[in-house]
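Shown here: the complex without one of its protein chains, the others still in place.
Up next is subunit A:
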Amino acid sequence: MTENIFQQALASEYSDILEHAVTHNYLVCIPNQSSLSDRTITRRFIMDHMIKPSPYVENLFQTMTGKNLLIKNDEIKSHIGYIHKFALQIIKEENAHDPQGRVYKQVFVTAPLDDNPNKCAMLKPEPIYKFYSAKEYIGFLHFAVEDSEAAFMFAQAFVQHFNNSYIIFKQFAKETYNKVKSGLNDLKCLVLKIEQLKEAITNPSIMQNVCEMVESNILYDIYDKLFLHMIEFHEEQESQLWACCDRIMSDLYATKLGIDRDLDGIKFKESAELLGTLNVYRTPWEKMEVLCKLAGTIDKECKKHLEKNNPRKAEKWETSADQYFPLLIYLISLHKPEHLQVHLTFITEFSICSGTSGQQRYHLTNFLAAIHTILNNEGVL
């Protein structure tokens, strides 16, 4: 086979990549010359074609840019990290020598391995009916630690994993819900492991990147889907809660909850609007922020209401827990914020937060206690 433009570029302009590849036992994939006619050979393009086998997962290879490929029976398939899926044929393998005479392996393929929408041999994404083990994730993580590019790919691996899990999730709903939850627990463990590794690793900034990516990129994509299904699972509980709220509002006056008489008739319009934004935010920590903000809004609305009813009291008013807690019950019963229980379960289940004493945990505890009180109000209120 005549040396093609890829090989020419690798030998001349990008010899440092070849040097790195040979030193670190990468295989060099060379696309067929005819597939390169309309391509610009860039550094990244070259790096997309340097691959090495995973020590953790059979048939899995990773490019120098951090994407994953599967090689089996003379076929190279895109795997994790590719938006545009493909399967290519291996034409042949042969040994080659670098300028220093060191041997390396060349693999000739029918088309480039870059993430290109115009590739001829496109495949539809295949659902993988399999959950990776925590050990395999750690394997991916080891790749990711090598460079930040790989860390990004690592993040995408999680997205793909959860997208695939979601397919099964839809089919076997409840049974799989537990699996998804345990998958997320693995993920939480992983994040905590990363945090623990931070102290030991020589380049903590890379680990920080991985942590941030796990938290923001990966989870963000799956939250919507999980939330929608949680709504279905909690439908019955929500109707039960609203029935209890109706009972509270019809049987009792706000004062019976222990709320200051001067707050009689308070509408909590602004607070209800704020609680409505729980449906807008996707991540547990954004939702948690809403719960924290609510304390301030309730306090503000109380003062505003008191200014009309009892201006002297308004001046000194502080919404203590003695008042805040019953007001919270009243607010929930009055406005019945949509999917409130789901939001709280969502925050409890999926927030990556190990703190037990901070402000967020305090407000979450108040909400959970308020829901508990509403649901079990007989003899209490």
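As a working rule, a residue touches a chain if its C-beta (ideal position, glycine included) is under 8 Å from a C-beta of that chain, and two chains touch if they have at least 3 such contacts; residues count from 1.
Here is the rule we go by: contacts and distances are computed from a predicted model.
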item	value
Candidate names "Ras-related protein Rab-21", "Proteasome subunit beta", "General transcription and DNA repair factor IIH subunit TFB4" or "Ribosome biogenesis protein ERB1"; UniProt protein name, chain not shown	"Ras-related protein Rab-21"
Full-complex contact with the absent chain, from A:Phe6, A:Phe86, A:Phe268 or A:Phe325	A:Phe325
Missing-chain contacts mapped onto subunit A	134, 189, 192-193, 196, 258, 295-296, 299, 318-322, 324-326, 354-359, 362-363, 365, 368-369, 372-373, 380-381
